[in-house]
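Of the protein chains in this complex, all but one are displayed in their positions.
This part shows chain A:
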Amino acid sequence: MSTKPKSRWANTEEDAELEAKLKREKEEKRRKKAEKAQKLEDEERRRKAAATAAAAAATQQANGANNNLNDDDNDNDPSRPSKRRKLTPEPASSSSSTAAPTKLLRFDPPSSSSLAPSRSVDHYDKLNDIEEGTYGFVARATELATGRVVAIKRLKLEPGDPNGLPVTGLREIQILKRCRHRNVVKLEEVVVGNDVGKPDNSIFLVLEFVEHDLKSILDDMPEPFLSSEVKRLLLQLASGVAYLHDNYILHRDLKTSNLLLNNRGLLKIADFGMARYVGEPAPKLTQLVVTLWYRSPELLLGTRSYGAAVDMWSVGCIFGELIAREPLLQGSNEADQISKIFELCGFPTEESWPSFRRLPNARSLRLPKQSPLATGSVIRAKFPNLTTAGASLLNALLALDPDKRPSAKEMLEHEYFRQDPKPKPESLFPTFPSKAGQERRRRHEPDAPVRGQAVALGDVDFSGIFQGRNKEEKGAGFTLRMV
């Protein structure tokens, strides 16, 4: 990527360079003109080529016919038709022969998916850095030919990786290429660095540029979102998630910093570095997913099979965060996270989560003798301003038992969104000063887990838990002990 910013207020030292650039641009223009002419020519050639191809096909057919089974009924032989010959006899007294030809439905692949090499990153000019994520760097850039502003994400490559290109990055590309939804960030193209042929050549994802991320808005806004705004944001989030789940995609890292919001109130789900397809046959899934604060209890307890419900838990956490303006469950490590969850949602019981005892890490939990007081959820009390319907939705999303959480589609139909105040239309959303436009985004939250990290609760730092034990006993009336 060319790192020199294209300055509009060039200094005198840069004049020479600017001149060179102008010259290059002029040449670029001239080249484009030539290209246009070339295209016309190509069109002509293609037509000729098609004719040649057709002729070739005819010869091939003739070739192929030699090897075919002999058919008694020559009139009805499909294996050696001349070019225009009908393959099956028309019914003799057919009236359909006079009818207009049937209009066939064609599903042309999107124009973007033709067999062509990736373009070079030189078609873009970097403007400024936005942030560094777990799986790559993001910068704001402009396409030289059109002036369009985009976000460019550079995939982190490990040059010596014995497994080649990182599978997470390839999955992100694979998934984003197939996704087309207004609430999912759009991948425009994938461009590469200039070391073509080298295995460690840089790979860049060109994404549509969205002004804000929800996390920095929440951090900076003086007043919390109105409940009509919260509803619209949640509806958009749920409809994006429903689209992903419909297409057998788990996002596995939903959090406010991965939700983008543009100045027209449109929310977009971004960062698919953790996402993957889950179809048939069900692949082996890693438990090392989702940023700690948004991670569901079944993942923390080490489940070997999970599904769309892990995303719905994260949606619940985001719901709470939109209201409270700070992350709902800020655990310092896995053990602390699960104790925070139980504090908020109550302890799991055989009724509320029948299978939880069988999860691998559940054995290391020591829960207090069943007292009815501690098993209830305190969500209602924690969000006194939420309506009954709102609290019931939040409660449902933060159900400990994954099977009890609503699907994204069910969430869209929830009573909460039909009650007053109605969801605010996107066009009436306030605008926010853009952070991404100028500065780096601030990050003060745990990162998404990195592959290969330890997963068991038993591997976390014990001292922290024992130090916090007294407090925990007071707060939630239970102890969490590793055995």
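Quick notes
Quick note on the criterion: a contact is a pair of C-beta atoms (placed from the backbone, for glycine too) under 8 Å apart; a residue touches a chain by one contact, two chains touch by 3 or more; residues count from 1.
Going forward, contacts and distances are computed from a predicted model.
Looking at the choices "ubiquitinyl hydrolase 1", "Cyclin-like domain-containing protein", "DNA-directed RNA polymerase subunit beta" or "Flap endonuclease 1", the name in the UniProt record of the chain not drawn here is "Cyclin-like domain-containing protein".
Taking the complete complex into account, A:Ser118 is the one of A:Ser118, A:Ser228, A:Asn262 or A:Thr387 that touches the chain left out. Of the candidate positions A:Leu170, A:Met221 or A:Val378, contact with the hidden chain is made by A:Leu170.
From the options A:Arg30, A:Arg180 or A:Arg418, the residue with contact to the unseen chain in the full assembly is A:Arg180.
In the full complex, the hidden chain is touched by chain A at residues 42, 45-46, 49-50, 52-53, 57, 60-61, 63-69, 78-81, 85-88, 91, 96, 102-110, 113-119, 162-165, 167, 170-171, 173-174, 177-178, 180, 189-190, 192, 196-201, 203, 247, 279, 281-284.
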